[in-house]
Structure formats: structure tokens, C-alpha cells
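With one protein chain removed, the remaining protein chains of the complex are shown where they sit.
Up next is chain A:
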Amino acid sequence: MTDQGETGEAITILLVEDDAPTCWRLQDALVKAGYEVRTAGTLGEARSALAVRAPRVLLTDLRLPDGHGVELIRETRRRFPDTEIMVISALGDEESVISAITVGATGYLLKDAFPTDIATTVRDLVAGHSPISASIARFIVRRTQSSSEPPPGPALNTAKLTPREIDILWGIAKGFSYAEIASHLGLSRQTVPGHIKNIYRKLEVHTRSEAVFEAVQQGLIKL
């Protein structure tokens, strides 16, 4: 089974993970699913791999021997806006996932996920579906409610989320499936993943749309 991009070429993945067994495990699962996988164990290796060619998908751990995965995500997002970025997390905790989202990641992968789940997640991401867990959704909606006192945990700007997006997050936090959420909110089932992708984009500290907006403001672009 192979997974092809729109151009017919194999989808390229850059996997950045310093723990060798974990790296093998993820690589096996992805290669078996037909992806073209390059691996890097450090930030430096990852940078040189990026210098050669931009991958379609970047999967990165956060704690790396020579730096933090957040830097890599930020750089990749800036240089290759079309690359889908996912963070590899041991526990899927808010600390690591949210900090990755705010610099441009649009999903996360659990290190112990079953091989089929790993492949499915990446495929969905490439198809435009960003995975989101109940606990991450819960964390985000709680931030939309918090008042003056900043709650503990990583900072998150939720001001741009629409009420509909917040409703979707509530549904995910409470364990409803996309189909259930769509029927509760009177949406088409296919639009829910798009909303989630939007949520990720809005939570990014410097989104591309913001950059465009700034460019328009400064007279660099004429619309």
C-alpha cells in the first residue's frame, strides 16, 4: 500500500526523534504505509535535512539533544508554509501540544500509538484533517472562558475563535464524534475537520493570514 500525493509522487516525511527505538517504530509504521521517510536525531540533523528538500510532513519530538522542537516547528512554518507539522508527544499533554500549536503545528501523534493509527493520522493530516484530543479541546475552551486571572499552563490566545468553533471544541471535549457534533450543531459532517484546522491556525501566534494583513497594512501588497 502506498500513499501518493496529488502529483503522484510519494509523500515525504521528515521524522525528528532522538530516542532510537521510538524512531524505528514510527518509521516502520510510516514506511509500511508507503510514505517516504527521512529521519533526524537532533535539531542540527533536521535543519540540514530541511536544507536539502522541504518535506510534505514534519513529525518532530519536542525535547531534542541540541535544542527544542518548537524552534524547528517555527522555522519550518516560516520557510515552508505548505508543510504539515505534527508534534510527537509521549502523553499528549497540553504543555507540549499547545506550545507546538502556537508556533504552527496542526496536530500531534502519540509515541505509543498503534502502527495503523500512526499511518491514519498522517494520512488525515495530509488530507486536511487535523487531529485533536478531548483533553486539548478541553484546555482550549477553558481558556476561552477564563477571566482576568491567567490560568496556569502555556499562554494561549483564544480571542479569535468563533462561537461555533468553541461549540465544536466543547463537543470534542465531551467525547462526541464529529458526526454527532455535526448533527448537534446542524453542520455537514465534512466541515468539522476544516473547522478544527481553522482553530489550529487561529491559535498560531503568527499566522500567515496575519502576515498578509500586516503586509496590506504596510502597503506592500495591493488587493
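Here, a residue touches a chain if its C-beta (ideal position, glycine included) is under 8 Å from a C-beta of that chain, and two chains touch if they have at least 3 such contacts; residues count from 1.
Everything below uses one rule, namely that contacts and distances are computed from a predicted model.
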Omitted chain, identified by the protein name its UniProt record gives, among "Gluconate 2-dehydrogenase subunit 3 family protein", "Amino acid ABC transporter permease", "Histidine kinase" or "Phosphoribosylformylglycinamidine synthase subunit PurS": "Histidine kinase"
Contact with the hidden chain (one of A:Lys32, A:Arg53, A:Arg78 or A:Lys174): A:Lys174
Contact partner of the left-out chain, one of A:Thr116, A:Asn157 or A:Gln190: A:Thr116
Identified contact with the non-displayed chain, of A:Lys32, A:Arg164 or A:His184: A:His184
Chain not shown, touching residues in chain A: 91-93, 112-114, 116-117, 133-135, 137-138, 142, 172-177, 180, 184
